[in-house]
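Following this message is one structure expressed as structure tokens.
Only one protein chain is missing from this complex, and each of the others stays in its spot.
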Amino acid sequence: MYSEKVLDHFTHPRNVGEIADADGVGTVGNPRCGDIMRFYIKVEDGRISDITFKTFGCGAAVATSSMATELIRGKTLDEALQLTNKTVIEALEGLPPQKIHCSVLAEEALRAALVDYYTKHNLPLPKELETTASCDVCCRNEPRCDK
Amino acid sequence: MYSEKVLDHFTHPRNVGEIADADGVGTVGNPRCGDIMRFYIKVEDGRISDITFKTFGCGAAVATSSMATELIRGKTLDEALQLTNKTVIEALEGLPPQKIHCSVLAEEALRAALVDYYTKHNLPLPKELETTASCDVCCRNEPRCDK
Amino acid sequence: MFVYADNAATTPVSDAVFNAMLPWLHDRYGNPSAIYSVGREAKAAVEDARVKVASLIGARPEEIVFTAGGSESDNYALKGTAYAGRKKGRHIISTKIEHHAMLHTLEWLEKQGFEVTLLDVDSDGLVSPDDVKRAVSDNTILISVMAANNEIGTIEPIAEIGEIAAAHKIPFHTDAVQAYGHIPLNVREMNLSTLSLSAHKLRGPKGIGALYIKNGTHIDTFLHGGGQERGRRGGTENVAGIVGLGEAAYQCSLHMAEDAKRVTALRDRLIAGILPIPYSRLTGHPTRRLPGNASFCIEGIEGEAIVLTLDSLGVMASSGSACSSGSLDPSHVLMAIGLPHVVAHGSVRLSLGPQNTDAEVDYLISAVHKTAEDLRAKSPVWENNAPMWAKFE
Partner (left out) sequence: MFVYADNAATTPVSDAVFNAMLPWLHDRYGNPSAIYSVGREAKAAVEDARVKVASLIGARPEEIVFTAGGSESDNYALKGTAYAGRKKGRHIISTKIEHHAMLHTLEWLEKQGFEVTLLDVDSDGLVSPDDVKRAVSDNTILISVMAANNEIGTIEPIAEIGEIAAAHKIPFHTDAVQAYGHIPLNVREMNLSTLSLSAHKLRGPKGIGALYIKNGTHIDTFLHGGGQERGRRGGTENVAGIVGLGEAAYQCSLHMAEDAKRVTALRDRLIAGILPIPYSRLTGHPTRRLPGNASFCIEGIEGEAIVLTLDSLGVMASSGSACSSGSLDPSHVLMAIGLPHVVAHGSVRLSLGPQNTDAEVDYLISAVHKTAEDLRAKSPVWENNAPMWAKFE
């Protein structure tokens, strides 16, 4: 059911951990639903110079976190804003249908970390971040933010 | 489904054939039903000195004919009148339920041959033979004379 | 000599199939629904088999659902389509010569309030597409006609009937248990909604089969359970069986055309060798028949006795006579093609496979001749080289 890539990113997740002096931290998900993702970012010269995550969740949740951080690391803030769950899924060589929501969660976690960064640093929120949905409520018999 | 004994009597039937100068011949069954049995008997000194059969029918029909002739050969007429399909079934070490009617047919064939013998020789019909049922009609969706 | 000539009943598993199955029966016992490694390798084997089973009939892999055999597939197709279509109508069209897995399921559906029309066939066992057309009503929710008959081997005009079904937008099922792997079938060209198949008829193992379900077909689940087969058929997958079916289908994709040619030649020689027996006849269509099927009626002797006598000569064959079916009437198929009872009682079917040889066919011919002679010599209905009913004809 999982691609080799997903299994590899689950078993050897890249960028796990915390950043003590993070510029932005975003947490999405709900423990009741069984997934929580937290992304930590460090921003230098308009670029995401460091990014790490901690994830409570299934194989796909861990793998999408790992892959998303890999794709984002070193990107400019503008580039980071363009990351969609589709890119993550492609990079992982596919996800089973019932696991698509994990990739959405990863996208949301990054956006939450970016919102945190802009807010903490009193910067104006880019348009793209104004509509950030929360995945907190998307549990229990409802499609969980599956786009 | 068939006992070894039935298979043996089918494959190596005893007493197959005709008796040219038979003292009695009895035919029962209906070709439409798929079984016909004909018994030939020779009577000497009140004993059945020879008995043969010809049978059109399934394995059990052949085997019961064979076994019935074996059981009868050499018996007195009175003893022959006592033969029931049950004795034949036991001697064959059992028959599948749907094949019981074959053993009935064998009993009927013997009785028909005896009736023929008594009639041909102008002898009074023993009581036991007065009620001989005919198996000719017992076909098509009715239990075939299964006792 | 031992000759297995009952390949329409079941076939010997081929070496290729046996060897493909072995690891999955012992060392590789993982549950395909499990996400760990030994589960994933079982899953991959199942999906590989699905591709092979699908490609033989031009289906997509996801249109194949594995079942426990032809009977389950037939039950699933009929009950599943009937219940899914219940709101649209209650009328089902099928034929008088279907297998009991079909007929008994249809009887059960009648008890549940469905109406069943069973079409007649002609004396060769052919269903007429015109009859199908005439039987269709607004109320019809399913047409089901077997691809080829198991007793007499007649191959039905499935493509023509499929066109009628398509024109009326009625789901169309075929029981292809005898046909799959033996003759070319294409689910798209034949406009099929569902198709039943069973592994043990094509040198695969017993107890495994599949139902093709065209994408988009409305069908109720028959066997409820876990999420196996994408929720369409519950039960831990019979991995070894599925792998065996996949390999059997694959072997057919390689060898079906050449095997059919060779087996047809054997069959025709067998038929030519047996028909000289006086008062014998071929049953089923003379040319539109399964490559391996040679079925006859031999008058004056009884089918079960024929089978047992052939058995004593080392030949495994079968019969549709009343006795051999354990019922009072000869098989419904022999009745449907209009044979008199006295003729149908002498039914014998020899069915060949690619493993049968020329020498075996020679032996079969002589064994059937010998059997007919032996049994006729013992038969009270055989007089002066003819059955006693001949004089009434």
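Annotations
Should a chain be cited, it is by its letter among A, B and C, assigned in written order, with residues numbered from 1 in that chain.
What we mean here is this: contacts are C-beta pairs under 8 Å (C-beta built on N, C-alpha and C of every residue); 3 or more make two chains touch, one makes a residue touch a chain.
The model shown is predicted, which means the values in this text are computed figures rather than measured ones.
Every visible chain touched by the undisplayed chain in the complete complex is listed here: A, B, C. The residue touching the chain not shown here, chosen from C:77, C:240 or C:322, is C:240.
Screening A:22, A:43, A:61 or A:113 against the full complex identifies A:61 as the residue touching the chain left out. For the options C:101, C:333, C:352 or C:375, the residue in contact with the chain missing from this view is C:101.
Residues of chain C in contact with the chain left out of this view: 4, 6, 9-13, 18, 21, 25-26, 29-31, 33-39, 67-72, 74-75, 99-101, 104-105, 107-108, 198, 200, 205-208, 220-221, 223-227, 234-241, 304, 307-308, 310-311, 316-318, 324-326. Counting over the whole complex, chain A has residues 7, 10-11, 13, 16, 27, 31-38, 54-62, 96, 98-99, 139-142, 144 touching the chain that is not drawn. Although one chain is not drawn, its touching partners on chain B can still be listed: residues 1-2, 59.
One rule holds for everything that comes next: only the chains that are shown with their structure count from here on.
The two chains most heavily joined by C-beta contacts are B-C. A separation of 39 Å divides the Cα centre of chain B from that of chain C.
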